[in-house]
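Please find one structure pasted underneath; my questions will follow.
Every protein chain except one is present and positioned as in the full complex.
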Amino acid sequence: MPQRVLKFSKTMPDSSIFVHGAISADDIANAIQRLSEFQNIGAHSIFIGQVRSDAIEDQIVSAIDYAAYKEMAEQKALELISETVQTYQLNTAMVQHSLGMVKSGEICLFVLTASRHRKSSLEACAYLVERIKKELPVWGKEILEKGGHIWKKNTE
Amino acid sequence: MPQRVLKFSKTMPDSSIFVHGAISADDIANAIQRLSEFQNIGAHSIFIGQVRSDAIEDQIVSAIDYAAYKEMAEQKALELISETVQTYQLNTAMVQHSLGMVKSGEICLFVLTASRHRKSSLEACAYLVERIKKELPVWGKEILEKGGHIWKKNTE
Amino acid sequence: MEKNRIKILAFGQLTDHVASSGFEMDFVQDTDTLKERLYENYPGLKNLHFSIAVDKKIVNSNTHLAAGCEIALLPPFSGG
Partner (left out) sequence: MEKNRIKILAFGQLTDHVASSGFEMDFVQDTDTLKERLYENYPGLKNLHFSIAVDKKIVNSNTHLAAGCEIALLPPFSGG
């Protein structure tokens, strides 16, 4: 009988979680496509963060300019990914975050968790998103349409 | 000031939730792309169901053949979508389910929930997936590699 | 279909025992009687769990049947 349960690298030590500018829908399609090779995956949960054109004190946000303490963030992301994979017994998890300018309506965060069953992938996705928002040293500068900026706050 | 908060149809009464055969990664990318127009959306959560090549009593599942009580399922899906949109104050929610043959590694279910904030989109996605699995009159016939079939059971 | 007949749809595992395109039976007054007749005509159904939907709503207690109603036999769902 052929080997059906393929090994999937549980973390991605070679590749950065950061991409320059917005994350495209095509990048996301490619990530999803890649997982079809792994026939022991039954469920993927994906979270996508999109820049909102919030009105702040009557000013419209036209973009967010993201900066990170890069080395610390990469290290932390790997730690969070492998902890999540272990805790929820995932096949794999992926994280991508934008650096630099991302316009309103564009995607700045992509998180994917894949497992045999829906429950673990859904719970793992919510858990990983929460930890990313709280623990990754990344900052968003909200660029206002009429000039100036306001520092983004993660409130929820 | 231009109208920034665009109206998004909360249900999709014109379109069916069913697609023939597997759902492609491109279909999913298109759905994600469409949401970039709506600059009041801050978070999408997506659930993807993929056919696993499970081993059942030493037999490998090579595909699932899906059938539905179609009119009842469409009606129920609209009900579940609009209830979820209201309960979680979403901008929108989408559901796609395969009918007919879907091979191992291919996608058979796509659920998307979009809202201003991550918490509601994540919770709504898990909620909607659970209700779809329990309440949509859809049946999967697991096709075995060496011939014959077993009726799929949703156990979790 | 004649007036004194009813059409019954069947899905999932039940289609191993009855035609997947559905079948007809003599008209019966209610769903309890329907079940009895089904078990008489298709003994294989006795060991299977299924709900009955009348006009696309699942009924949980004995329900009166009107002429021309749509009846469906639904084993546990297994979508996704």
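Per-chain numbering from 1; labels A, B and C assigned in written order.
Going forward, a residue touches a chain if its C-beta (ideal position, glycine included) is under 8 Å from a C-beta of that chain, and two chains touch if they have at least 3 such contacts.
Computed from a prediction, not measured in an experiment: that's the story for all the values here.
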Neighbouring displayed chains - absent chain, whole complex: A
Per the touch definition above, residue among A:A22, A:I60, A:C108 or A:I143 touching the missing chain: A:C108
Positions on chain A contacted by the hidden chain, ascending: 49, 66-69, 71-72, 75, 97, 108-109, 129, 132-141, 151-154
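Throughout what follows, only the chains that are shown with their structure count from here on.
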Distance from chain C to chain B - Cα centre to Cα centre, in angstrom: 28
Gap in Å, rounded to a whole number, between the CA centres of chain C and chain A: 48
Residues of chain B engaged with two or more neighbouring chains: 49, 129, 133
Residues of chain C engaged with two or more neighbouring chains: 80
